[in-house]
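Apart from one protein chain that is not included, each protein chain of the complex appears where it belongs.
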Amino acid sequence: MAMVGTATFTGPAGAAATREGSSVSYLQLSNDKPSWTTGINAIGKVLAGLDGGVGWQAQPYSSTTAFQGVVRAAATTSQAPPVFTWWSGQQLVPLVKAGALANMTSLVKVWEAKYGLNPDVENAYKVNGQYYGAPLYTSDWVMYYNKKDFAKYGLGVPMTWAQLMSDAATLKAHGIAPFDYYVDDWAGFIWFEQFLLSESPTAYQQLVTGKISYTSAPVVKAMQAWKTVADDGYFGTPEDIDTDLGTPTSFVNGSTAMVLIGSWFESDLIHDGMVPGKDYGAFIVPPINPAVGWQAIFETGPVVVSAHNSDKQAALNSVNTFMEPSVQVKWDGLESFVSAENSVKTTDPTAISVANQIIADHVHMSNRYWEATPPEIAVPVASDLSKFILNPDLPLMPFLTTLQDLATSYWSTAK
Amino acid sequence: MTTLPAPGVVTTGPAQVSATNDAARSGRRRWRRPTSYLFVVPALVLVVGMFWYSIVVTVWLSFTNSNGLSSAQFIGLANYRALWHDPSLSTNVYNTLIWAAAMIVLPVGLGLTAAVMLRKRRGRTVFQTVFYLPYAIGFVTTGVIWSFLFGTSGISVLFGALGIHSLANVQWLNDVPLNTYSMIIASTWQIVGVDMLLFFVGLDTIDPQITEAASLDGAAGWRLFRHITLPMLTPMTRVIVAISIVNALQAFNLIWVMTQGGPYGSSSTFAVWTYQQSFQYFKMGYGAAIAVVLTIFVLLASIGYLRRSLREVRT
Partner (left out) sequence: MKPATIKQVVIYGILIIAAVLWALPIWWAVINASKSSSDFFAHPFYAIPREFNLLSNIRSAWDSAALGTGFVNSIIYGVVGAAASIAIASLAAYGIVVLRIRGGFTIFMVIYSGTVFPLQMYIIPLFRMYNSIHIYNTRWGLLLFYTAISVPFCTLVLRGFYSTVPNEYRESAMVEGASEVRILRSIYVPLSVSAALVLFLFQFTWIWNDLLFGIVLSSSPSVHPVMASLSSLMGLYGGSSLPVELAGTLIAASPMLVLFFTLRRFFTQGLSLVVRR
């Protein structure tokens, strides 16, 4: 691609646009998601062809830690990438505090009015009342299930927790691991948030904002519910999430029947030859306590604009164009995503069935633990939770106390 | 010994050679022309400009509370004090020492054994190639292969099929301290071939006339090896051990690729810890302090080697 070549030998990180033709230019979109490169470049071309003529070009980093380090090092200088992907919620706060991100509040109000934005998603980009990102992708966390396994043992999509547990028991009796289980730097929170939400969504919100402790009653009850499932042997052998989700061997060959994961996982499954609707499906995890109501996690990631890059205005324009429904439809098609805009409908069958279930069962959506908690707490807690995953019999209260200590050391010094 | 050393063949090591040079040197004047310094300028400029500059920046960072984003404030020795009291300190020290001990003993010991066994045997080339292959494929490939093999769809499946269920249920990368040992297996697998090659060279430099003379005198097998061969290998052994010390203490790449030091930091070494604190937790001041402490260890460990070898070269 000619444009890539022009970009390299001049200029520092992500600065400038390249010129191709008379009034078209491309901005480097730094990200840590190499598999989206083709999609980003394709949508970037679409953007370039529309009003304003400013497109995107993917600049992928294959290591998330290196990506974050580099972005942070450049963030408050003019070397910052003009547009880049990031994380929502509390993960935006350090960048906002450092003045690294362009304020998008006025644009967001426009999108809200013209296209209709999912309010939960929109809130994920709000810091101190102002908005700093546009939704690049939104995923619901659902339970993917291997249809062949379910069909083989006569199991249906569970609508109650009891049914889910009995499905698990059947699978286990036939030597299939019911639930996939992950141990990794960050994956520890996946089941933690599910059990806590199921126990009390209010407690979940209070915990992530530091209003209640990790040793409080709702958290303890959630951990005990988790332990019960682990003691029943319904979790598979814990594996490394990055290795396994890149190549989900046990789910594809059916030796594991269900995976609780974000819907971005679907493109991996399709890539590995599974057919949506035929080989796999997805459902929302039923509540343990029906009185609490259906709960689910969503995850959303933004595209943000640097406040210090000289192409800031062009970048904001490109993001504005990106939010137009015609562009959103194309983007969703490229990556099997679901748009945050109410006016944009998805065509992916699994996503449709999930969306229908969300409406039908009045599922309440909460932002993922990783984004809802300040990163200073989320990172070490998620890592420590693997201790529990690998040894559910550990003394619970001392363990939860160490988690609370991590939280306290942050909240006590936070302004 | 009954024979003079043949030209180009090492018999007793560096001492003899530098003795010859010394005799030649004592009779001449030492030049101190300023243009002589030009010879070291390119190397100094590169190393000081790129690396010493970075080291100075890192040492400075270790006295601040930098998070890589906002401006950093000077906090004196607070990071070092925190390091001393950190509950993960003992795990990291323990793992770093285990890696160092294992990566010095295993690849060197196995490499030497293989070199001795293969010496003068047919098919040496084939064996050489097989043992060197893992190094040729690089640490990224090694990490990918062994992460898979130690995962749930890897050798566990093979053991299950063979009926060895005790091994089939082992969680190679999750159990502590097994995860460190598993990664040491992968790393040893990778490095043995290199050390073996280096030992081949060392063995080849031993004058065959000496070993023949010794065996005529009645020394054979193990005794020949222990009293003649092994001492003559000392220069090569020292080179290999010294390189292994530095590499072992800095063990990072393979660990990061396979477990990122986890789960929950159980397989972390100092080199992994400094990266994790700097780039996952964004406590760059703290990460810098860890790096400084690690460097001090590595310097202390390598000084032994450098001092001994320098004494013989006498610069």
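Labels for the chains are A and B, by order of writing; each one numbers its residues from 1.
Note that a residue touches a chain if its C-beta (ideal position, glycine included) is under 8 Å from a C-beta of that chain, and two chains touch if they have at least 3 such contacts.
Computed from a predicted model, the values in this text were never measured in an experiment.
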Contact partners of the omitted chain among those displayed are A, B
Of A:103, A:267 or A:402, the residue that touches the missing chain is A:267
Contact residues on chain A toward the hidden chain run 4-5, 7-9, 11-14, 28, 30, 32-37, 59-63, 66, 69-70, 73-74, 77, 79, 241-243, 245-247, 249, 252-253, 267-268, 271-273
For chain B, residues touching the missing partner are 10, 14, 17-18, 20-21, 24-25, 28, 30-32, 36-40, 42-44, 46-55, 57-58, 68, 114, 117-118, 121, 126-141, 144-146, 148-149, 153-154, 157-158, 161, 189, 192-193, 197-198, 200-202, 204-205, 235-236, 239, 246, 250, 252-253, 270-271, 274-275, 278, 284, 287-288, 291, 294-295, 298-299, 302, 306, 309-310, 312-315
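We take it that only the chains that are shown with their structure count from here on.
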Chain A to chain B, mean C-alpha position gap in Å, rounds to 40
Chain B contacts chain A in the complex at 67-70, 147-148, 151-153, 171, 173-175, 259-260, 262-265, 275, 278-282
Within their complex, chain A touches chain B through residues 65-66, 68-69, 72-73, 75-76, 94-95, 97-98, 100, 183-185, 236-240, 243-244, 247, 249-250, 375-376, 379-380, 383-384, 386-387, 389-390
